[in-house]
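Okay, structure first, notes after.
For this view, one protein chain was removed and the others were kept in their places.
Per-chain numbering from 1; labels A, B and C assigned in written order.
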């Protein structure tokens, strides 16, 4: 199954609605397909200029390593020399903070969402809200 | 006046509706703010992988040179050596085909839209439909 | 409100006058607009070759993250893996040392100044002198 624009737009819209209900700082939200190519993006008014690049690096990092950036950020703390070399080797397409989440349909990875703007924890909660609304990652839902 | 996410999303949605009414090939549509930073993006199902980068290069090229890419494409035909050197000097952030259109509120440039996927002429018509629906570039409207 | 060349030149000239009165090492001073594009730059005689790039990375980093580099440098100490990944993700457009200061007119961010050459503290004092002389960031002035 491949990720549709319609699903990606549901993810973005729901993530931003969640952000507003949490009074989060202005966010950038990107959805990438399984090949790491952008499908949908939105940057809220007032979000600073790097939010696009950081959101994309979170999403691409998750896809590239096969794990959510929450996991990667933990690993990077334990092995900084390796993960710094990865960061450069992949042209900056990774960011070590929660908020980059693989999009899973049943067990298949069909893309990733990346969010930047508030704390990594808040960014990730908004991402998960978007994924659940679009019918993905439901086996992880609490 | 600065471009809002709400306006940018209107531009994207209307451009894609125009594309469907014209039975255009699948498109990518990006909206950049006045500084060239992404505000909103969508890539339709089936659009090929470079459509994001080409759409962004059209929008950024228009902003960077201060003219729509229809004008730049004409100029590049008359002076290819210069415009090819510009293309490299600006890191590929320009594309010489219609479909990159400055967003003007009254006389002020507040951003640019870039579309790629069908012919340059069709891409540009979809861009203009989006701009007019959002209340921009109305002095140019026929 | 957008930053004018005239204001940017006042910032540069006053920052350099402040540097001479403090007998600072030779400085580079850059002023960027709200989109991160250069408006004015000066490098003093004897300043070493990287001063331009470091000054620009300070100014761009402040704009990109929405905080002065004094704040970013503190944050980077507490979360080095994330901020190093950001550094690569944004193409080196950030530097973790004081001397990158957002230019605020009332509450709006209209650009940033970046200075490199002496200590980060001295660089920042020169930046603030320039900003105050041009009528900006006055609510922060002591």
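Assume contacts are C-beta pairs under 8 Å (C-beta built on N, C-alpha and C of every residue); 3 or more make two chains touch, one makes a residue touch a chain.
Nothing here was measured: the structure is a model prediction, and the numbers come from that model.
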{"item": "Visible chains in contact with the missing one", "value": "B, C"}
{"item": "From C:40, C:76, C:89 or C:129, residue that would touch the chain that is not displayed", "value": "C:40"}
{"item": "Contact set of chain B toward the excluded chain (per top definition)", "value": "35-36, 63-66, 79-82, 84-86, 88-91, 93-94"}
{"item": "Chain C residues touching the omitted chain (full complex)", "value": "2, 4-5, 8-9, 30, 35, 37-45, 49, 52"}
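The criterion applied here is as follows: only the chains that are shown with their structure count from here on.
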{"item": "Turn needed to bring chain A onto chain C - CA fit, degrees, nearest 5", "value": "90"}
{"item": "Geometric centre distance via CA averages, chain B-chain A, whole Å", "value": "26"}
{"item": "Centre distance in Å when chain B and chain C are each reduced to the mean of their C-alpha atoms", "value": "32"}
{"item": "Multi-chain contact residues (two or more partners), chain A", "value": "49"}
